[in-house]
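Following: one structure in structure tokens, then a few remarks.
Missing here is one protein chain; the remaining ones are kept as they sit in the complex.
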Amino acid sequence: MHLPDGLVPLELALAGYAGSALLTGLALARIKRLPDPRGELPRAAMLTTVFFAASALSIPVPPTSVHLMLTGLMGVMLGWFAVPAILVGLFLQAVLFGHGGLTTLGLNGLILCLPALVGFAIWRGAGARWPDLAALIAGGGAVLLALAIFAGIVLLGMPAALDAGAERAALAVFLLAHLPLVLAEGVIVVVLLRVLRRIEPALVPHG
Amino acid sequence: MSLLQIKQLSVGWAGQGAVLRELDLTIADGERVGLVGPNGAGKSSLFHAIAGILPPMAGTIRLLGQPVRPGAFHPDLALVFQHAEDQLFCPTLTEDVAFGARNLGLPEPEVQARVAQAIRACGLDGLEERPVHRLSGGEKRRACIAGALVMRPALMLLDEPSSALDLRSRRRLIALLSQMEQALLIASHDLEMLLELCPRVVLIDQGRICADGPAREVLGNHELMAAHGQEVPHSLTPHDWVSHDHDGAVRTAP
Amino acid sequence: MSLLQIKQLSVGWAGQGAVLRELDLTIADGERVGLVGPNGAGKSSLFHAIAGILPPMAGTIRLLGQPVRPGAFHPDLALVFQHAEDQLFCPTLTEDVAFGARNLGLPEPEVQARVAQAIRACGLDGLEERPVHRLSGGEKRRACIAGALVMRPALMLLDEPSSALDLRSRRRLIALLSQMEQALLIASHDLEMLLELCPRVVLIDQGRICADGPAREVLGNHELMAAHGQEVPHSLTPHDWVSHDHDGAVRTAP
Partner (left out) sequence: MAEALPTASLSARARLVMAFILAFGIAALQNLVALPIAVALAIGALVCAPERRAVLYRLRPAALLALMFLIVLPFITSGETLVQSGPLRITKEGAHASMLIAGRMMVIVTLVMVLLAPVSAFRLVGALRALGLPALIADLAMLTLRYLDEVTAELQRARVARALRGGATGLRGLPDHALLLATSLIRAQIRAERLWAAMRLRGYGMRHGTLPTPLAMRDWTAIAGTGAVALALVALDRSL
């Protein structure tokens, strides 16, 4: 679920870049405040590699198969590092595989980074008290939020003359098509965070 | 009826030509066979083909008389990977060992019994609740074997089981394997281990079987071994005392 | 002045008690020392302490007369880890080898000259632009050594350098190490290799030095080695021909 090049008007693409730049600046500032930002880098990079590799492999969810997005989980495990990690992933996907686009890098960054940061906030706030619920929201909920932002941007960018009925139908189809992903991601993040909290709690702070 | 019967097997990875060429191999029930050869000789490809991971380009593979169907689940056959980490993915040792047994659809008491037995057989008692990534190298290796044993396979394929183990762990592994009743096909560069475990050794190079016979004869054949980039194991080299040059040549002291 | 001087060193990981206890060790310039002992004896901890990764609980470590400061960059000292993969973190061989030299702040022509020299010394010519993950196991190991050599360290610590190498790669590695002028401290279970490379061997167990002396004397001492879970290397065992029991005991044939 990436916005391709050429779909949205230039102004919107530029606004996306501004938004992503702002988020990146904020994230870098927060990372610099960590006790040992440089020492955190290898960990963030290695986890990012796993997220990136895992989302490239498809997972069967009958009757279809999905590619995990893992944005909420990235927020939970990487914190503010999720923002640069996601942008790096998006850039590489755009130039290596033609998924997404260069002009829409900023918008795609917002679509994934905002849910990641929401996932981070939810886990930090509620992970210790209601871990499963927080994991479910950080998993499936983050996908829903990303879908919503994606749909919002597409509606903003589409030609004004779009038929209202068709628009609603397209939205419904879009949501339905992604329900398996929401389900898979919710289940996987809940199970995964349960396991990590049990055997390697250092990997999931705030849990 | 032989346990494993491979006939005229040719195998290759997509677009890279054949890795194994018209290979014949038969293994009897309970037999222990060592598989040696230089890196890239085709040992891993052979394992992948037998396990049904890599579909053959030609030829047949039969296990207990039934053809091995690529991609299907064959509980009669277990593959122990070279990197233990690649195959231990459950949170704790017990859960990991139980994984295969649960997938056989056995009743839970039977699963528990088999798990306890496999853990004991592999000398992992007391580590039941240990997260798998906290096990030592040797324990991980034995945990993989326990996870295979629990399915009661008729044939186990082991890929470099002794690599990266210290002497004590290696000893324990050899003792464990020597007690097993399953047929074993062991690919290894650890020729001393093969000499201890396997009465029969198969040498492959460039996708073909170059020798198949009693371990001492194959591994002790200087000419044959050298021709395929192998060294005869120390314990088969008659010598009283040796010293080594710095260039690595072995010289027998007077 | 000795190259490395360790006095009364005690080291431990947080909350797990001491792993090394009041250990003394001195290594002279250009000396090659083998370090043996069972897993968990403290070999890795000693390496980590010498390299300044693990701050000592007590005692001093001096390199070239200067104390080793934990966390600081000590270009005189290089550590080659057991996992080659995890220390080759740059895209290509050349870039990886150059990494340490660039961080020394050397002018670029000097960096280039050192890189070329290190790559040649390690027999990696022709692989300069190869992505590191495309190197073979033996090449990776030598690439790690090249990346260390480029900083011109006075002391190199090598952790299990021959593990997971096939015979040919192991031979090449031994030939390479035997030509180096640096002082080497080599932790390994590959006793035959230590016998070839190191005139002196240190045996540690349970965080203490149990023996320190000429390699043949330490490694050839059956009683001592057995007491610490080690086996005397085959080439130091006088025998004509041996056969093996299935329980793994070595029995000399009549």
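Chains here go by letter, A, B and C, matching the order in which they are written, and residues are numbered from 1 within each.
By our rule, contacts are C-beta pairs under 8 Å (C-beta built on N, C-alpha and C of every residue); 3 or more make two chains touch, one makes a residue touch a chain.
If you're wondering where the values come from, they're calculated on a predicted model, not measured in any experiment.
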Q) Considering the full assembly, with which of the depicted chains is the omitted chain in contact? A) A, B, C
**Q.** Sole residue of A:88, A:128, A:156 or A:177 that reaches the chain not shown, by the stated touch rule
**A.** A:88
Q) Of the residues in chain C, which ones touch the absent chain? A) 48, 51, 53, 71, 73-75, 77-79, 81, 83, 85-87, 89-92, 99-100, 102-105, 132-133, 147-148, 151
Q) What residues on chain A make contact with the chain left out of this view? A) 4-7, 9-10, 13, 24, 28, 31, 37-39, 41-50, 52-54, 56-57, 59-62, 77, 81, 84-85, 87-89, 91-92, 94-99, 101-103, 158-159, 161-163, 166-167, 170, 184, 187-192, 195-196, 199-200, 202-203
(Q) If the hidden chain were put back, which residues of chain B would touch it? (A) 51, 53, 71, 73-75, 78-79, 81, 83, 85-91, 99-100, 103-104, 132-133, 147-148, 151
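One rule holds in what follows: only the chains that are shown with their structure count from here on.
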Q. Draw the chains as dots and join the ones that touch; what shape do you get: line, ring, star, complete or other?
A. line
Q: Please compute the C-alpha centroid of chain A, do the same for chain B, then give the distance between them in whole Å.
A: 42
Q: Would you mind listing the residues of chain C that make contact with two or more other chains?
A: none
**Q.** Residues of chain A engaged with two or more neighbouring chains
**A.** none
**Q.** Residues of chain B that touch chain A when the two form their complex
**A.** 91-92, 131, 133
Q. Can you list the chain B residues touching chain C in their complex?
A. 38-39, 136-138, 163-164, 166-169, 171, 174-175, 178, 189, 192, 195-196, 229-231, 234-235, 238-242, 244, 246-248, 250
Q) Okay, in this complex, where on chain A does chain B touch? A) 195, 198-200
